[in-house]
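In this view, the complex is presented without one of its protein chains, the others remaining in place.
Moving on, here comes subunit A:
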Amino acid sequence: MEHIVIIGNGIAGVTAARHIRKLSDKKITIVSAESEYFFSRTALMYVYMGHMKFEHTQPYENHFWKKNRIDLVRGYVTKVNTKEKSLHIDGAPDLNYDKLIIATGSKPNKFGWPGQDLDGVQGLYSKQDLDLLEENAPNNKVCKRAVIVGGGLIGIELAEMLRTRDIPVTFLVREPSFWNNILPNRDSEMINEHIREHHIDLRLGVSLKEIHPDENGRVKSVTLAGTGEEIDCNLVGLTAGVTPNIDFLKDSGIELGRGVKVNRFLETNVEDVYAIGDCAEQQEAIGNRRAVEAVWYTGRMMGETLAQTICGNRMEYKPGHWFNSAKFLDIEYQTYGWVFPEPRKKESETHFHWRHPKEKRCITIAFDNDSETVLGINTFGIRLRHEVFDRWLSEKRTVDFVMEHLRDASFDPEFYKNFESDIVSKYNADFGKSINLKKKNLKRIFKIA
């Protein structure tokens, strides 16, 4: 029986394992150093906040793995021998494989800041990071102030987490506005306001210079670049992005760049070795996507695709329309298609923006100047129906069409106040149009003739 070994029990590896099991009878082994069972990484924040216990983050009951004949090995893979097709594992006996899937995810970026390895300086990615955070910042007596470095999705999550324990937070964002290497200015501006509304000391356009230790080698303070201001703190959160977790592959002969280099079939340069998820780096770009995509959804999609290849139906990885979501404190964010921020935006891309006069809700639609085809949408505080918007993107609908049918795309709970008519009148005013909003239609939404 062919033995498939998967290194990493995150969403990518586990999805691959589940789908291989559905399609075949192969022997499957998952090796993980991080945790005994698969858990949802994105949910770790809720454990610290007290919304959930750690076991709630595990999507499958413990008996699931045995029932589906997926062997779990706890240990850290230190060496991959691709000639003998074997793994050397710290904490478990060596394993031989017939096919190897590398799905080891990421690790937090460190940019060589002085003091970045002190006690009390940490990232937030793994279960171990969460446990460490409980030690470093159990409450606001032990941790009188935290400084977070890096204005991305993990940074704002860490800020939210610490605020639930009333720990004062200084949030250093290198960019002139929060996450505005991804978000257009007006979207980003609203999030800035919301961060400050939560009593987080947001410092825009500010970088870290140095982290200072106390006499015990624990963090005591940080100095900022430029002003040289010193801020006393007991925790420094390094959240300036992540990088593929592939150090253990250095001498394996597997071609590495930033991540494990893969072709469109998720194959590496070595036969029978594949890489998926955060740690995979595409050799050729796929549309507007980045070569390394550290996103939950892409990890899952690569797992779904690779299972086909492993089970005899060699399949290219061809993800559909880009989508993503996040929650910035109390504001939900969804995006479908591409809405580029101003610096990366093409000349031909025009943005329509609407923002609620009082509440923290807004929407930005990107469309092509000439054809008026919709390129993408960002919504904040408004939920959209994935299926409907995905369909509109495939059908290359115009912005007029989208405006007219906006109610079909709403996914807000029943009885919610809807803002479609406000949005459409702003659109009409901005672009001199006279679009009439259509009523919501279940037949159109569910594609029933």
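By definition in this document, a residue touches a chain if its C-beta (ideal position, glycine included) is under 8 Å from a C-beta of that chain, and two chains touch if they have at least 3 such contacts; residues count from 1.
Rule of thumb we're sticking to: contacts and distances are computed from a predicted model.
As stated in its UniProt record, the chain not included in the shown complex is "4Fe-4S binding protein", which appears among "Fe-S cluster assembly protein SufB", "Heme exporter protein B", "4Fe-4S binding protein" or "Peptide/nickel transport system permease protein". Across A:176, A:205, A:226 or A:320, the single residue that touches the chain missing here is A:320.
The hidden chain makes contact, of the residues A:187, A:281 or A:304, with A:304.
When the missing chain is restored to the complex, the residue among A:50, A:343, A:357 or A:432 that touches it is A:50. Note that of A:40, A:81 or A:269, the residue touching the chain absent from this view is A:40. In the full complex, subunit A touches the omitted chain through residues 11, 19, 22, 40, 42-43, 46, 49-54, 56-59, 61, 131, 134-135, 138-141, 164-166, 197-198, 296-297, 300-301, 304-305, 308, 313, 315-321, 323, 325-327, 329-330, 332, 334, 383-387, 390, 394, 411-417, 442-443, 445-446, 448.
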